[in-house]
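Of the protein chains in this complex, one is absent; all others appear in place.
Then we have chain A:
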Amino acid sequence: MTTLVLADHDNKELGSATLSAITAAKKLGGDVHVLVAGEGSQAVADAAAKVDGVAKVLHADDAAYGHALAENVAPLIEGLMDGYDALVAPATTTGKNILPRVAAKMDIQQISEIIAVNDDGSFDRPTYAGNAIATVKTSDAKKVITVRATGFDKAATEGGSASVEAVSGPGDSGKSSFVSAQVAESERPELTSASVIVSGGRALQSGENFEKYIEPLADKLGAAIGASRAAVDAGYVPNDYQVGQTGKIVAPEVYIAIGISGAIQHLAGMKDSKTIIAINKDEDAPIFQVADYGLVADLYEAVPELTSKL
């Protein structure tokens, strides 16, 4: 049994969700190898080799893989899969984009976003916005799995000393090309790995109010900033702030929901947080049904007061 883990990265650093995927891969039993496909990504391959429990790193460094285009990366993986019994990737937008393309080519039904590997070889995965946990077993000869990072501890970034082997694939398929990206650089912790998150909803009413009310509180707490779909749709904050069923899944130590009603699609993304705090002026808001501490208040008064008293 050997498992190949597709690393998520930006050509500079190994994405932390990869560490959770490695933990899940270890639970499958057998050796764990990591594939780093990128361009100018030596530092990522080196970092992957140091991760505890990684036996080997395959490094495909080529302009064709620099932007993780599914049309180029999927055939590379397919070409490597003869030697593997399972393929695992973190359920990041990159993993979700590429893995089904590999699975279909290999005639395998992928198992999406697992949160547990059970002793009998079955997997748990949330469905219906996390309201139904399905336990599934596959009859396919090989497994293709994406891993929800909040379901697994992160593998240690030190302790491994894997060899790094260069590999290559068919390269550029000619089917797609990268045009541009709008990726905001931020000093703040990354949403999916932050220990404290301050999230704002529709009640914030504008991007300016996010800056005025949410940011100072997040600064005080060293927190990442999240948002509901309503706040993103209205353009108060960028799309990558969205927490929920179809946005990011987070499980920080403390999640503070401000002016968010608590629709099931939002809860799906944050209800595994250790402590949930909610500030909402409606005492019947569903968010209070999952909150450890609830404060019924107008955010425009409560949030500045909270920020100033911290």
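Everything that follows uses one rule, which is that a residue touches a chain if its C-beta (ideal position, glycine included) is under 8 Å from a C-beta of that chain, and two chains touch if they have at least 3 such contacts; residues count from 1.
Heads up, the rule we're going with is that contacts and distances are computed from a predicted model.
The complex appears with one chain absent; UniProt names that chain "Electron transfer flavoprotein subunit beta" among the candidates "Pyridoxal 5'-phosphate synthase subunit PdxT", "Electron transfer flavoprotein subunit beta", "ABC-2 type transport system ATP-binding protein" or "NADH-quinone oxidoreductase subunit K".
Of the listed residues A:Lys56, A:Lys96 or A:Arg188, the one in contact with the hidden chain in the full complex is A:Lys96.
The missing chain, though absent from the display, is touched by one residue of A:Gly38, A:Pro126, A:Gly169 or A:Gly259; that residue is A:Pro126. On the side of chain A, touch with the chain left out of the figure occurs at residues 10, 67, 69-71, 74, 92-94, 96-105, 107-113, 122, 125-140, 174-184, 192, 195-196, 220-221, 229, 232-233, 238-240, 242, 245-246, 248, 253-254, 264-265, 271, 275-277, 283, 288-297, 302, 305-306, 309-310.
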